[in-house]
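Below is one structure. I have some questions about it.
All protein chains but one are shown at their positions in the complex.
We call the chains A, B and C, going by the order they appear; numbering starts again at 1 in every chain.
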Amino acid sequence: MTWLTFLIVSGIAVIFAGGLIFSRNAVHGAMCLVASFCAIATLFLLLSAEFIFVVQIAVYAGAIMVLFLFVMMLLNVQGQEGALAGRAPGQLLVALALGAALLGQAVWLVARGGEIISRPARIPAGFGSPEDIGTALFTRNLLPFEITSLVLLAAMAGAVVLARKAGLSPKPNGAPAGGKPE
Amino acid sequence: MLFDLIASFIKAVLVFAVVMSFVPFLIWLERKLVAWMQQRIGPNRTGPFGLLQPIADAVKLIIKENIFPSGVEKITYFLAPMMSMIPALAAFAVIPFGSPVRIMGRTVNLQVADVNIGILYILALSSLAVYGAVLAGWSSNNKYSLLGGLRTSAQMISYELPIGLSVVSIVLLTGSLSLNEVVRSQASHGIWNIFPQFLGFIILLISYNAELNRAPFDLGEAESEIVAGYHTEYSGFRFAMFYMGEYVNMVTVAALVTVLFLGGWQAPFGPEIPLLWFLIKIFAFILLYMWVRATFPRVRYDQLMALGWKILVPASLANLAMTAVIIVLGGPNAVRILSVGSIVLAVLVGLVLKAAVALRTKSAPGLAPPAGAGS
Amino acid sequence: MIWNATVPFGAWAVLSGLLFTMGAAGFLVRRDPIVMFMCIELMLNAGNLLFVAAARYLGVVDGQVYVFFVMTVAAAEVAVGLAIIVAIFRRKTTIDVDEMSEMRG
Partner (left out) sequence: MRAYLWLIPLLPLLGVLINAWFGHRLPRRVSGAVACLVVFGSFVLGVAALIRLIGMPPGQRIIYHKLFPWISTGGFESAVALMYDPLSAVMVCVVTGVGFLIHVYSLGYMAHDPRYPRFFAYMNLFTFAMLMLVLADNFLLMFVGWEGVGLCSYLLIGFWFERKSASDAGMKAFIVNRVGDFGFLLGMMFIFAVFGSLRFHDVFKQVAADPATLTLTVTGICLLLFVGATGKSAQIPLYVWLPDAMEGPTPVSALIHAATMVTAGVYMVARCWIMFLNAPLALTVVACIGALTALFAATIALVQNDIKRVLAYSTISQLGYMFMACGAGVFAAGVFHLMTHAFFKALLFLGAGSVMHAMSDDTDIRRMGGLMKWLPVTGVTFWVGTLAISGIPPFSGFFSKDEIIWSSLAGPMGSWVFWVFGVVTAALTAFYMARLTFKVFHGQPRMSGEQKHHLHESPPSMAWVLILLAVGASLAGFLNIPPAIAHLLHLPERWTAAFTNFLEPSVGTHEQAVYLLEASVGGSQIGFAKLAHGLQHNAALEFGLMGITLALAAGAILTGRWMYVSRPGTGTALARKLPFLFRTLQNKYYLDEFYKAVIVRPGMALGNALWRGFDVLVIEGIVNGIAIATAIISRLFRVFQTGYVRNYAAGILAGAILIIWVLMR
């Protein structure tokens, strides 16, 4: 894990993240974000978290972002965004100020911190493998895991209810949400 | 270190070359086979038995002019074909196609990269394959393309669920996410996974057919409804890439199913010749898909979705539950019990479906609605 | 050679902070709710990055487990959020967040 790889990959991640913020077109922004996520996944690999690496690609790039793209295409609203500020005047300035403050805090924290760890800990061979994570997940973190399943269930129910057309019973040939654009 | 690097490089290049050279042959094979099944002749002008036809096609496509239709999103339009092909090729990296061989006094795995989370890797990559279709459809700035892209992506997302659930059953049976380990566990069980996971195999067979966008599930490019779907606006080499991606995907899937269910490189009988049995199994599988394509008419889109969500997902959940329960309770006999239980479960699912169809037909005499429509 | 030196934890922290700030700024600036959503995802990812880095540098795998939880919650949030956006679009045929201010006090 050297500075060179770190800088290159993190540079890619940051550049594409910038692409998300500045792209006029939402689909381009989504593509930038996918790229950024992939770069972050690579960073995970550098941090010997190979399971998280795969899950990151499968979940973020493979599922979540596809869902975004899907909805964008379903709604098919492109380039409606006019001036950045919109109806909330001064929003741009506020955002810049807050962003700068936040970043400044992060940098200052790191720069000041004497107790920042300078080198990675020694880790056993199976660190970050599915077995390792599974053991941690199903023993020490069992309760949060179960709660997560509840969250997912609630989200599923909520999404189904929301996406169904109001006032209409579900269509007889009910394709899942957004099966066909209307 | 250096040796490993070189070996990996050589393996990667070899695999790439072999898989890519499969493609024209498969195209020819499919055209010939489907023609034969439909009482036609098929390509027979170029070369013996028309063998050179795909090469002629390729040459034609490559030297064609690259057209950017007006109004397309240039960047995405340009990237989409690649994004449909790359995941398929990359997935091949973790597929083991033979037991390790010894070269120059060193053991070399017949696998580009032995990742210990190979199964997850493949699932992750196959989830990326959606981008090609969805971006192509959107960037073409064409109604039919967009519809095709949406259809394809919805279909692929939907069918990833039964695939994932079925693969998880295999993982339960193997106890590892490494594809090498999957093959080895089948050797140690003395029985290929197709028996203890018969229902999973059937589900995977159907789901991958949909995932590959092949007939009868090729709704994303149904020419009678939406011209050619998401690649309507593509031509020349870019179109060729979509086409190749489809076939590369098919080879990858065939290899994956071979590893997961058919004992990988192991010989069912006779000596174990490196690669031979693996190739035979892959081809058997591909031929099966071609046969399916030639046999079944295209389904309707709501039928496709109903099949995925109402039948395959519950069935694969049942399969997963049964596998888990039997592995926990069955102890050393688990695989044997599963072999019986899986077939019983498959028959049960079949009977339930049959009964459901029969009931629906009975409830609306004279009008037989499609299977799986409504509830 | 500085390029081969070990990366200290602070570098990861700064990178994570940078990504988080970009996400936050994007959320404040953009008016397309889908893009805003994506900015939230970016912020979550910045958090994940810090989790994984901490797990690696402290040698405790639990950090990676938390990433797992974050991803699950993110998936749930996206499902509901996008469903809300679709529902709103059906009603108003626009998805400019500044158009949605009925909750004004």
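Throughout what follows, contacts are C-beta pairs under 8 Å (C-beta built on N, C-alpha and C of every residue); 3 or more make two chains touch, one makes a residue touch a chain.
This one's a predicted model, so the numbers in the text were calculated from it and none came from an experiment.
Hidden chain, full complex: it touches shown chains A, B, C. Set against the missing chain, the residues A:Thr2, A:Gln91 or A:Thr135 yield one that touches it, A:Gln91. Within the whole complex, the absent chain has one touching residue among C:Ala24, C:Met38 or C:Leu82, and that is C:Ala24. Although one chain is not displayed, subunit A still touches it through residues 86-88, 91, 94-95, 98, 101-102, 105, 108-109. For subunit C, the list of residues touching the undisplayed chain reads 24, 27-28, 31, 33, 36, 97-98, 100-105. Interface residues of subunit B facing the missing partner chain: 328-331, 333.
Just so it is clear, only the chains that are shown with their structure count from here on.
Each chain gets a centre from the mean of its Cα atoms; for subunit A and subunit C, those two points are 5 Å apart. Each chain gets a centre from the mean of its Cα atoms; for subunit A and subunit B, those two points are 28 Å apart. Multi-chain contact residues, meaning those touching two or more other chains, occur in subunit A at positions 51, 55, 63, 67, 74, 178.
Multi-chain contact residues of subunit C, defined as those touching 2 or more other chains: none present. By the touch criterion stated above, subunit B contacts subunit A in their complex at residues 73, 75-76, 79, 115-117, 120-121, 123-125, 127-128, 130-131, 134-135, 137-138, 146-147, 149-151, 153-154, 157-158, 177, 301-302, 305-306, 309, 373-374.
Residue ranges on subunit C touching subunit A, taken from their complex, read 2-26, 28-32, 34-35, 37-39, 41-42, 45, 48-49, 52-53, 55-59, 61-62, 64-65, 67-69, 71-80, 82-87, 89-90, 94-98, 101.
Here subunit A touches subunit B in the complex through residues 25, 27-28, 31, 34, 50-51, 54-55, 57-58, 61-63, 66-67, 69-70, 73-74, 76, 129-130, 172-176, 178-181, going by the rule given at the top.
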